[in-house]
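Every protein chain except one is present and positioned as in the full complex.
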Amino acid sequence: MGLELKQISTKVGGHTHLYPLSLSPRTNELTVLLGATLAGKTSLMRVMAGLDSPSSGTVWVDGVDVTGQSVRHRNVAMVYQQFINYPSMTVYDNIASPLRLKGELSENDLDKRVRNIAERLHIDTYLSRLPAELSGGQQQRVALARALVKNAPLTLLDEPLVNLDYKLREELRDELTQLFEAGESTIIYATTEPSEALILGGYTAVLAQGKLLQYGPTREVFHRPINLAVAKAFSDPPLNVIDGQNTAEGILLAAGITLDIKLPAAQLTKDALVTVGLRANAFTLQKTPGSLKLNAEVALTEISGSDTFVHVSTPLGSMVAQVPGVHVIELGARLPIYLQPSLAYVFDQNQILMHAPHDFSTQSFEAVWG
Amino acid sequence: MSTAAKPINHRAWWLVLPVVLCVAFSSILPLMTVVNYAVQDIISPDRRVFVGTEWFTEALRDTDLHEALWRQIKFSFWVLAIEIPLGIGLSLCMPSKGWKSSATLVIVALSLLIPWNVVGTIWQIFGRSDIGLLGASLAYLGIDYSYAGNANDAWLTVLVMDIWHWTPLVALLAFAGLQSIPDAYYQAAQIDGASRWAVFRYIELPKMRGVLVIAVLLRLMDSFMIYTEPFVLTGGGPGNSTTFLSQYLTQKAVGQFDLGPAAAFSLIYFLIILLLCFVLYNWMQSSRTTHEEPAHGA
Partner (left out) sequence: MAKIELKLAHSYKPNPQVDADYALQPLDMTFDDGGAYALLGPSGCGKSTMLNVISGLVEPSEGHVLFDGQDVTGLTPQARNIAQVFQFPVIYDTMTVGQNLAFPLRNRGVEKSLITERVNVISEMLGLSSQLDQRAEGLSADAKQKISLGRGLVRDDVSAILFDEPLTVIDPHLKWQLRRKLKEIHHELKLTLIYVTHDQIEALTFADRVVVMSHGKAVQVGTPQELFELPAHTFVGHFIGSPGMNFLPIVVHDSTRIDVLGQTLQWHDTQSKTHATLPAGELTLGIRPEYLSITKQGASNTLSVQIKKIQDLGTYFLVGATIGSHHLKLRLAVDEVLPEVGQTVGLNVINSRTCFYKNEVLVA
């Protein structure tokens, strides 16, 4: 579906839920809506689906204005956080229901489609059960099957994995990426987790407080956030933010530390104030070439299975460092950590990106600004 | 939760039209007739004089009316004061799970199923000292009891009858409220070492607030409009000791055929109840919005 949103906004009671924004999700590709809770992701999805009319602006599908049309006339599939299934119907009937409503298929074809999608989602052995008899993960697969069997040109998924335990989330996410690769539907996937956006790939639209901040290929939005707000929204653990000043020798930070980043005078005046953003992986526990040493005191170590996030306080402020592997470090321990300046992002006074780390990929980005 | 305007569907209005016409025919037009009567003096079918607000002022000055109103307020007050705590107490004793729960619910609800004039008749016979169980027992114990002759006895009987009839409604509503409290609260209270009274005061009562407001609203309105049961039981007597507002009104309109003042007063009566509903409903709405959790994922 060629979906276009032109300057749409939504207001409820005196509250603005979405400020005027324009977005054209890439046709038949995956677009991730990334943002914190209450950023406006659900509001945006509801406008895309036709569940809500925008307070201003227009919605276009394949060149036709569908702004007032209710969702029943649009061919849309939606999956929610809360495993929504028809409780009194079996799994088979649940999945078949959208096809039966349309009434276009013969019973034979319908049966084939239902069994096909059930097999792809590994629920083919549960077809005669009721949703209440299934586990959470299985119920969500039924909801997914019901949405995907429609082959609707637009499929919306609103944080569908958030109520599942994390291992199940990993597994389903892998399955979803495979299912989406078939590429016959425009898919919109909302999430609060930056890592999920990165794993799913595709394109990402970053939302914050009802505003669309950036839209582009996921890798590009991650490696080249156009401003500080995008960088903050697209970092987990949180972005380390340090104030600095542009000098002839580089960017001067607190405690006399200077980052060897020289920006041309055309971009930035000599004594301008800047903000430096460092993702957690800019810090390491071992010395690497070009890194700067900082004395740190550990406030907390969070272990996430494959990485350790060390929260430290340093002369530059409180920082979070991401270290691969499992390391158990005592609270209050003092140790040196090393900052890699080449991984720093520099933002000017207006929080616009001035400098980003050297990009390691060999591919070039396509720029599609939102 | 975004509640932006849904796409407007005008076809819905056509479906509602028949209902609107029925309601207009059966309620609004008769109401207009009452208003008509309230502002005219009908001396004979073809002699009508427009008197404006005269009936209203006369109604408001009528001392009999004031007495009936006062009686009504006292009655509603006692009904609420007894039925609400009693209903809550009953709901706390009702089992919450299993076949015992269903059985208790059915037994408790029995008195709600009885037609109101039958309720009056039951108590009328019940209270008679010759053939009624209550009356005979009291006579046996040597207690002087006559709901037809003694004004206090009549009051008491009407009150007890109403309590017997309607407390189960409060109990059922309170029971529903209790069922919605998650187990974790009781477990936490147990862990905190709270006494049974503390559990009631700090967990059960606050969480039942919504249903209790409904219960109070229903009982207040119903008791304010009560007619059939006292009418069947005592006919308003002895004298006019149990003549509540609605009966006073009927006496005026049907008995004395004073249509003008009766119509005027029925409008005033209507407005009083409307005001009570409005106040309580708004209070209910405001207490509900302060309890709502912030919506997840806008």
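Note that the chains are named A and B in the order they appear, and that numbering of residues resets to 1 at the start of each chain.
Going forward, contacts are C-beta pairs under 8 Å (C-beta built on N, C-alpha and C of every residue); 3 or more make two chains touch, one makes a residue touch a chain.
It should be emphasised that the depicted structure is a prediction, and the values quoted were computed from it without experimental measurement.
Engineer: I'm checking contacts with the chain that's been left out. Which of A:R146, A:R279 or A:H355 qualifies?
Structural biologist: Only one of A:R146, A:R279 or A:H355 touches the chain omitted from view, namely A:R279.
Engineer: Which one, A:P25, A:P160 or A:P194, makes contact with the chain that was left out?
Structural biologist: Checking the options A:P25, A:P160 or A:P194, the one contacting the hidden chain is A:P194.
Engineer: Can you tell me which of A:A182, A:A254 or A:V326 touches the chain that was removed from the display?
Structural biologist: Among A:A182, A:A254 or A:V326, only A:V326 touches the chain that is not shown.
Engineer: Residues on chain B that touch the omitted chain in the whole complex?
Structural biologist: 182, 184-185, 187-188, 190-195, 198, 202-203, 206-207, 290-291
Engineer: Using the document's contact rule, name the residues of chain A that touch the chain not shown here.
Structural biologist: Answer for chain A: residues 36-37, 135-137, 165-168, 170, 192-195, 198-199, 201, 219, 222-223, 237-238, 279-281, 299-307, 309, 311, 322, 324-326, 328, 331, 360-362 touch the chain left out.
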